[in-house]
Every structure is written in structure tokens, then in C-alpha cells.
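To keep things clear, I will list the structure first and then write my remarks on it.
With one protein chain removed, the remaining protein chains of the complex are shown where they sit.
Labels run A, B and C following the written order; every chain starts at residue 1.
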Amino acid sequence: MNPSLVTTQEAIDPVFIFILGISLVMLVGITIAMIYFIIRYHRSRQPEPTSDVDHNLGLEVVWTVIPTLIVLAMFYFGWASFLTLRNVPEGALEISATARMWSWTFEYAGGQTSNRLRVPVGQPVKVNLHSVDVLHAFYAPAFRVKRDMVPGMENYVWFTAPEAGSYDIFCAEYCGVGHADMTTSIEALPPEEFEHWLRQEAAPETADLGRELLGKHGCLGCHSLDGSQMVGPTFKGLSGREATVLQDGVEKTLVTDRDYLERSILQPGHDIVKGYPPVMPGYEGRIPEGELVQILDYLTGAAAPAKPKPDGAALVQQNGCLGCHSDDGSSKVGPTFKELFGAQRTVSVDGETRSLTADRVYLERAILEPSAELVEGYPGMMPPYGHLSADQVEAIIDYLEGLGK
Amino acid sequence: MSDVTATSGRGFWDNSGGRSGLAAWIFSTDHKRIGLMYFWSIVIFFLVGVMLGLLIRLELIAPGVNFLGAQRYNATFTLHGVIMIFLFIIPGVPAAFGNLVMPIQIGAEDVAFPRLNLASFWFYAIGATLALVSLFTAGGAPDTGWTFYVPFSTRTTTNVSLAVFAVFILGFSGILTGMNFLTTVHRLRAPGMTWTRLPLFTWSLYATAWVQVLATPVLAITLVLIMAERLVGTGLFDPASGGDPIMYQHLFWIYSHPAVYIMILPAMGVISDIIPVFARKPVFGYKAIAISSIAIAAAGSLVWGHHMFTSGMSDMAVLVFSLLTFIVAIPSAIKVFNWVSTLYKGSIRLDPPMVYALSFVLLFSIGGLGGLILGAPGTDVHVHDTYFVVGHFHYVMFGGTGFAFFAAMHYWLPKYYGRTYNKKVALWAWGLMFIGFNFLYMPMQILGMQGMPRRYYDYVPKFADLNLLATISSWVLAAGLLLMFANVFYGLFRGKPFGTNPWGGASLEWTATATPPLLENFTEEPIVTHGPYDFKQAGVRADD
Amino acid sequence: MSEHDKGHIIGYPVLIAVWLALLILTAITVAAAQIDLGELNIWVALGIASVKSSLVIAVFMHMKYEKPLFQVFLLVALLTLAIFIGFTFFDVLYR
Partner (left out) sequence: MTEQHKDYTGAKLGMWLFLFTELILFGGLFILYGVYLNRYPQEFITGGGELNVWFGGGNTLVLLTSSLTVAMSISALQRGNRSLCVKLLVATIAMALLFLVNKYFEWSAKIHHGIYPGAPSLQEGPPGESVFFGLYYLTTGLHGLHVLIGAGILTWVMFLVRSGKVNGDDFVTLENAGLYWHLVDLIWIFLFPLYYLVL
């Protein structure tokens, strides 16, 4: 059989069913036997034991040999299916994946890169896995493939997407605060569309290139654009201010000019900004000269960022607000959002009760510092959402306004 | 045999070795007092761990940030894992019930090295305290997971060094207990207590002790290496200076896989002791069970690589470790079959210890059978580091060892307090726990097969329903647990008096000492003339 | 406890003989290390070290005179160590 006709999911699933099936049979057998014995030989029915046998060599041999055979069969199929995962079919498209805290970059043969893994439908794809900092793992549940990404080591997975669509990619090896957010997707496109996309990607439009590059190289996994606090210092207002840095443990104050920024990107270990861990990987040789210029232009504000407006409704969904608030007037853990904007609120501040109108200022406080003013009748259990950016908060308030009177 | 019905008041409670108050406990070298100190500390840490489990579930009740947020969530599951593994489940059965019961079971006055035994408790107490201190000091609560994988653990700024040091100390405690038990079983058996008359609980402790002695040092050196990486930067696991992060995983699992058998073997021993008593029938296949304990201990040291199938380890190693993993399942299967056969043609009474023991058999089997999916490399690749693994290990650890711990608590503790709990309430609590348990962890196994990774504080919406079910069930489980502990603890101090041998056991702790046991256990050295499950010869009957 | 339990007294000459043997073996290892045997060097060194340690264990540590139980224990421990080291190489050698 031509091995490229087998997809990884077709190789693994039968083994799953085989092992689960046998297990289920054994489990049901044991459970039924136990329940039957308990009822049949309950002391109320059987005041004295009716047998004293305490061993039976024949039985012992039987129930040693049979499980041995069963597990050997499981082992065989388990191993054989594992080999399918390891043997990449010929003609596979090679794509290289780089993981870092906490983002992904995929690079295609022509040098194109993207944050989502785009693959052609029906063709086997081999993804070469690299990590630049700690352990991560590439996990695509739909294709039953997973492999750790180990710094300093080359690993790979392969799979074939049977039909067009979007499939999850998760980071499956714990890697710190951003672990759960380190998700992206496989976008399986019909081959022509994939080719088309590749060609287009080769000549990207230059509208917001600097911004794009920050995403592509994973900078935004650790730095924010909007002033919010992440692993590294924010890019907002970064350029041209004074920074306190540690050079070889000695504290210095510098001005963040273009040279400094360049050095910070290429050799981040040289100056460590005070108060931050020295975890940033060096990008020497990993960012092409032209792109570096774009990034520096962007960071120094030469190219003004044009930001897309965040979507308030989506934010409310993503941040779990609707777990506690409803948008239809029903009461949940927290007050409903419906007709909240502009309404009269009774709140308690430090134990004192006050009355006020839910205007933009109040709503912003309520999201960022919910414990400052507690709405009467509700527990003070809302977590502060300080990690939302000003834009995001604004978008959420716009959304609330839409639900208002 | 001496007349054991002539109780001497409060037994070992009366004699404090010339000390009073707290000192009579914390400086006592009596194995029963040490066992009780272990028991209470372990219960307290268990409750702490369980609260953290509840917090984890609260965060996971729905997608998005709910109560903890990412960093606090990571610290929570790390601490939950560390507490449950190192403070509850590894010392749980052997250190608490092993100490309480084992010397009496073999007819000894105490363990071989009583002072070392006390030292081991102190190491436990210090290690536990340090683990808690690491929460609030330096960089804050560690956020690495209980596996402390490098390079993350050598980079994070949280207080990993102290947590690791705490675990190091706890390791010492385990080593000392293991040495002590091995020497005790070899040297202090009463006349007539041959190896084939050892109760199976003692057999399982013996096998466990070997694992503790031979595997724990590897953990110790691994933790020293982490501290060295963090403090002086030796670079042994750092790819930049030629180290190999995967070697860390080897060293870690060389200990931590055998450790799961440290957790389960004594639990299996408890079950092997309880089932025959309540079926009033000699245990089926005594020798097979005893030998399979040794076999699990031995073969269990050969399979650590099954935690690393996706790590980038060589395919040859995957082959070897997978094959051996399946071999280790066989002795477990033998035990399960023997337990079930013991019920055949017996006279079964469903007292609380028996109910917990029987549910152990079921829950352990579910967890263990899930282990087979994990042992097959093809299927493990899909479910590795997903909720399937989380479900697997809660089934074997909580459903297995946890329930065995509860069984032991209902079976033996009244003997030491002389008072007992309300059986009806105990059964109700069991029912709540059993239901809550299955609806908590079965959804996790399904989620894992659907692809939900573990250690995620947030997940994609398609996983929401099962997570919600799991969280709600955790409250049912919580209610059952609370009811169970409340009932047992009330009973121990205020309950009805407990006779010398109300269950009708035939091993020495039931036939040769008073309730509560005397200070040096026996008025005269017992001479053993029959096996531990020979209820006829022992002439014992359960009270009605 | 019986006299046997307290163990056998080892004479000074035996101890000194063992000590001399150890010194000679040390000299041999150092000498052997000067010759380039390639891969083999490490095995020669380990071989000699094993002979030396066997001497220490058997005589200095009285293992030769202990009950068989002690020898069984030692074997179990060494076997475990060998497995820990050996099995790791299933990964390292085939990567």
C-alpha cells in the first residue's frame, strides 16, 4: 500500500478503539463479577463461607497468560501506529515551525512566514519543530500528532489534512504564564488557494509592515503595544526615554535611542532593563537586515501605527465577562449588561453607600478596578481586568453603550 | 497467646514516656504515636491540596479568566501537585498506616530504629513547612508544575529553589522510613512469623520500601542539579552550553515513575488485607499477590521512559519502554483477579472499610486500563499532556490510593482510638464521593481524548460543557469528603466504644493486642501458628 | 546475640595486603591511561576501578564475612544502578 494514502488519524484511531474496547470488556466483566458475588454471597444470604479454597494454580496461570497475550497485542499495535507517525511519506511539503514564549512562527520553503500554519489539502506536510527558549509542544488534536519542541534539538511531525478547514494547534508542553494562550491554527486550503496565498505572501503589502513583523517574530508574545504589562517592557512610548538597565550587573541609565533599541533586539543580554528577567532571546542573524530597519522605524515611531479597532462583543466573550454578567437582562453572579449604560447605580465605596450614573468614567473603573466601587447586592468577586488595553476597554464600553437605553 | 480481652485502659495513650503535653508526642519514638502524627499531618495537607483542587476547578468552570488568572492558576496547580504527591500520597499509606500497623502485624514491639523513625517524621514536617513557605517568599509561588521541567524551571523567577529544596528534604524522610521498614521486616518478625505468614499489607510495604530506598536518591540528585543550575549555572541541562534538557526528564522519571508504585503498592496491600476479612474467606492466591508486589516494584523501575514518548527521545527507547510498561500491567491484573476471586463463595459484609476497598478495585481498574492507552506509544502521542493523563492519574491516585487511605482509616483507626464512627453516615459519605468522583474525572478523560491540553487555565469553548460538569461534580465530591471526615473524626473522639476485634480479623493487630494497643504492643512476645487470613484456626468472628 | 553476629576479626596483615594491592592497582590505572587505546581506555579504567572497589567492599567493609543476605542486598542495589544507567542509553545511543 502506498503509505501516503494513510493519514495519521487513520493510523491511530483503530488502535484507540482496539485498546479501549478490550479495556471496556475487561472492566465490565470485573464489575459484573464483583456485583454478582456481593449479592450472591452477602452475609445475609450466606452466613458462612461455603468454600475455603485459597488458590488454584490453573486459574493463576490462565489469568497470567491471557493478559500477557492481550498486552502484547496492544503493544504491537501501539508501536506499529507510532511508526506511522515517525515515517514521513515521500513528497511531503516541509514547513518549519518556531515556538517561543508564547507565540508561533511558520516558515515556508520560499521564505514566507505566518502565524497560522497554512497547508494544502491532501498533501502530507512535514513540520520541522524548533524552540528558541524553553520546552513547547506542537499538538494538532485533529491529526493525533504531538511532539515536543526542545531548544537545541530538531524534532518533526507530519500529517495530512483530508479536507479544507481550520484545525486547532495547541502548545502542549507547559511553558509559563502564556502556555494556555499559545494556541494557533492549521488553515487547510485547497492546493490552488494555498499556492496563491504563498505567492501573495512573498510580496506583502507594506501598509503596517513594522507592526506585522513584530507579530511575525513573536515580539508581541512578550511586549505589548498598548502600555499593558507583560513579560517584557511595553513598546508604547518606548523610544527616546530614559531607561535604567543592568550591564553585567551594574546599573546604568541610558536613553533609548535607535542604537540602543537595535542592540536590545540583537543582543538583549547586554543591557537588561531593570526589573525584568533576562529571558529575551537574541535575534542576531534571525531578523533580516531589511526587516530590522522596518522594526526600528516602527518602534521609533517613524511609521505611525494604524490600529484596527477591537471588537467589544468579542472581548466580552473572550474575557469570560458573560460567565458572570448576562446581556439579556437576566441576573447572574453579577449585574446584567443590558441597559446598564447611563443607568443609576447604587454602589458602596469603603462601606459607604453612594448613588451615581454609569457613565464612561465609572464603567472604566468598574472594569479595571472592580473592588473600588461595589454594586449593592452583589459579592465583590469580580477580578480586576488591568491587563485589558485602553483600546479594548474603550471597545467594551462602546459595546455596553450599544446595549444601553 | 496472651489474653487480649483484658484491656489496660487507654493502652499506649496512657504512657507518655515521662513527657507530657505536646512533648509526649513530638519527641515520642513509639511507632503508634509517630503513625498518628503522620496521619494528622497528612490529613491536614490533604485538605489543603483538596482546596487547591477546588480552586483549579473553579477557574476551569468556564472558558476565559474566571477567578485566578494565568499566573495564579499556574501556581495553584503546581502546589496542588506538589502537596498531593509529596505530602499526601507518597507518605499517606506507608508512613501513617505502615507505622501504625506494620510492627504489630509482624509481632514486633516497635520498628528497628525508633529514633530514626522520629527523625523521618521531623524531616517530613520540615519539608512540608518549607514547601508552604516557598509560596510566600522570594519570587512568589513556584509555577513549574510538579515535574519541574528544565529549562523553564531554571529560568522562572518564582521561588523554585526553595520548593525544590523542600522536596529534597521530604525525599530524605521517605528514604529513612524505607530503610527502617526493610530492616524491621527482616529482623523483628515474631517467632513463627514466616515469610508466607506475613500479612499482605506488610508484604506490600516491604516491596515499597525497596523502591523508596533505591529510587529516591535519584530524585535527590536531580533536585540538587536544579538548584545548581539556578544558583551557580552549571549548565548541565542548558542547550546553550551543551547540556541536554531531555536528560533532566530521564533523571526525574527514573524516580517519579517508581514513585507511582510507592503510592499504589501499600494501597494494594490495604485492600488485600481488608477484602478477606469482610468476605470471611482466606485471600485467594496469597503467594501470587505477594510475588506480584515484588514484581511491580522490580518491573516498575524499568519503565520511566513512557512519560517521554513525545519528548524527542530515540525511537528505540520508545520501543523498549513501551514494551516494559505493558509488562508491568500484568502483575496488577493478577491482583485484581485475585481480589475478585476472594469474594467467590465467601460471606460478604458491606461494612464501610469493605465498601471503600471494593470501590478501590473498580476505580483503580478504570485508571489502570487508561494507563494502557498511555503505554501504547501511538495512542499516547495523542493524549500525552492532555486531560486524559489528568483523568488517568486521578483515577489511580485518588480513586486508588486515596480510597485505600480512606478504607484503612475506617478499618484500623478505631482500633487505635477505641471508639468508632457511625456506619450509616460513612456509607452515605461514600456514595456521595463515589458519584462525585466519577462525574469529576470521567469527563476529564473524554476531554483529553478530544484534545484538551493540561495546565491550561483557559480553553476553547468547545470544551466548556464537560468542564462545567466536572466542576459541579467536584462540589459533590467535596461534600462527600467533608461528611466522611466529619463522621470519622467525631466517631474517634465521641463515638461508641470499639471492641478488640469487631471485624473478625485474624492478623496480630486484631488477635494479639488490646484496643487501643499497649505501649509495647504485646504483654508477651506472640508466637505465630497460622496465616494472617486463616479465620477458622484463629477462631475469630465479627461482632454483629 | 551470638559471637558469629559480632563478626570476624580481620588480621592487620590481610588489611595491609589489600591496601598494597589497591596502591598497585592505582598505579596501573595511571599507567594504562598514558597508553591510547581509544574507546577501550574508559573500559580499562572502569574495570580496574571495579576490581579495586570489590576489594574494598569484600575486605575493608567485611562483606566477605557477612551473611548471604547482605550479598543479595548489594547485588540488588548494584543491579538497580546498572539498570538506571543502562536503560538511559537506549535513548542516548539511538538518537
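Throughout what follows, a contact is a pair of C-beta atoms (placed from the backbone, for glycine too) under 8 Å apart; a residue touches a chain by one contact, two chains touch by 3 or more.
The structure displayed is predicted, hence computed values, not measured ones.
Enquirer: Among the chains present in the display, which ones are touched by the chain that isn't there?
Expert: B, C
Enquirer: Can you say which of B:160, B:214 or B:506 touches the chain missing from this structure?
Expert: Answering carefully, the residue with contact to the hidden chain is B:214.
Enquirer: Which parts of chain B are in contact with the chain that was left out?
Expert: Touch set of chain B with respect to the missing chain: 112-116, 175, 178-180, 182-183, 186-188, 213-218, 220-222, 224-225, 228, 232-236, 240-244, 247, 250-251, 254.
Enquirer: For the chain that got dropped from the picture, name the residues of chain C it touches.
Expert: 1, 5-7, 9-12, 15-16, 18-19, 22-23, 26, 29-30, 33, 36-37, 41-42, 45-46, 48-49, 52-53, 56-57, 59-62, 66-67, 69-70, 73-74, 77, 80-81, 84-85, 88-89, 92-93
In the analysis below, only the chains that are shown with their structure count from here on.
Enquirer: So what's the Cα centroid distance for chain A and chain C, whole Å?
Expert: 53
Enquirer: What's the distance between the Cα centroids of chain A and chain B, rounded to whole Å?
Expert: Chain centres of chain A and chain B, defined by C-alpha means, are spaced 33 Å apart.
Enquirer: Using Cα averages as centroids, what's the distance between chain B and chain C in whole Å?
Expert: Chain centres of chain B and chain C, defined by C-alpha means, are spaced 37 Å apart.
Enquirer: Among the residues of chain B, which ones contact at least 2 other chains?
Expert: Where chain B meets two or more other chains at a single residue, that happens at 246, 315.
Enquirer: For the complex, which residues does chain B have touching chain A?
Expert: 61-67, 69-71, 74, 143-145, 149, 151-152, 155-157, 239-240, 244-246, 279-288, 309-312, 315, 318-319, 322-323, 326-327, 329-330, 333-334, 336-337, 340-341, 343-350, 358, 361-362, 365-366, 369-370, 372-373, 375-382, 384-386, 449-451, 453-460, 533, 536
Enquirer: Over in the complex, which chain C residues touch chain B? Could you list them?
Expert: Result: residues 69, 76-77, 80, 83-84, 87-88, 90-95 of chain C touch chain B.
Enquirer: Along chain B, where are the residues that touch chain C in the complex?
Expert: Interface residues on the chain B side: 186, 210, 214, 218, 246-247, 250, 254, 301-302, 304-305, 313-317, 320-321.
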